[in-house]
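Got a structure for you, questions after.
Below is a slice of the complex: some chains, not all, each in place.
Labels A and B are assigned to the chains in the order they are written; within every chain, residues are numbered from 1.
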């Protein structure tokens, strides 16, 4: 932004600054709104200590949702470390991904409600919904890395195409894992799906700086 | 911002950074708040799967509203690609446009409610309200492009005045289309208005990088 250039002369590429600012704003709002899900305990006078303790599932849900959205932000952050320029396609892909992340509080809340009620059929429906949304979130990243690999002009100097091509493994693992979560959660037991969900949070955390490849640059 | 200069000596022009940051913040908040419109299904235990499926209009409304606000943001983004400096007039025009975009969830929600209820008179009133708000959104851009064409000092080097002058076709198409949507929606059938609304989302998507002109620079 500090070096304005004629957009026409460089094929309408732009600095990624505004896309990052916008994405950071969306992530900041999503992550901050999560706390609104923790309701103040209401009860008879003198029973507050007990009420606070009984609400532990809400704290756990807050911590996990914050962790997950935070890790997705770290992943987003890491991908944009490679990107030197954005064009309309990358901007639109990013927007689609944000739209799915912004949806997160909905399936998370549905799942928390279902497990609180303890009805098995509802738990199955809830994990299916959750697997669908997070599976779509992974699928949204599928075209991003191959696209970046085919457009080296969007990458920062020194980032090679092989690095980008290697990253596609992450959304592939995501789509497969969430597919298996949906199948096992529906046909076997909802807790199978939960196991896959926890695994994917850990997987995203470990690989948040990108899958390593032998650098060739 | 990294090259501070005396504001008095350059006619009070400023870097567009803060205007973009502010605009991105407003867009990020609008787009994130949309998900709050999807309410968690409430129903008898064991009926969750059915409840989730029955709520499909809410998902559709979320997807469409996200798409529309996202496209408006892309358009905003594309316009600021041309702008190298802002003055108070452009800043005020931008503020007015944002005020109308921020209003979007209101007519969208009214229209969704009206079509759910299925009352023809209500549907007509709702599409009229929607056409009015989005028509004003288009009208807010009418003076922007001629103004930029008359003030080349606000444009980045290499952006010529003809490019800016050509862009005015977009808000003109918008105002006319939304006017026709209002007329046909009220006097013929609300679905006529819906057809115009869908057409305009597509039109804004296709032209989001600006209407092409033969470059003269």
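Throughout what follows, contacts are C-beta pairs under 8 Å (C-beta built on N, C-alpha and C of every residue); 3 or more make two chains touch, one makes a residue touch a chain.
Small disclaimer: the values here were computed from a predicted structure and weren't measured.
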* Structure fact -> One sequence, 2 chains in place; the complete complex in the file has a copy number of 4
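The rule we apply is simple: only the chains that are shown with their structure count from here on.
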* **Relative orientation of copies chain A and chain B, as a Cα rotation angle in degrees, nearest 5** => 90
* When the C-alpha atoms of chain A and chain B are each averaged to a single point, how far apart are the two points in Å? -> 26
* **Sites on chain A touched by chain B in the complex** => 1-2, 4-9, 12, 14, 18-19, 21-22, 25-26, 28-30, 33, 88, 91-92, 95, 98-99, 102-103, 105-106, 109-110, 113-114, 117, 119, 121-122, 124-126, 128-129
* Asked: Given the complex with chain A, which residues does chain B contribute to the contact?
  -> 1-3, 15, 17, 20-21, 24-25, 27-29, 31-36, 38, 40-41, 45-49, 52, 62-63, 66, 70, 73-74, 77-78, 80-82, 84, 156-159, 163, 208-209, 215, 217
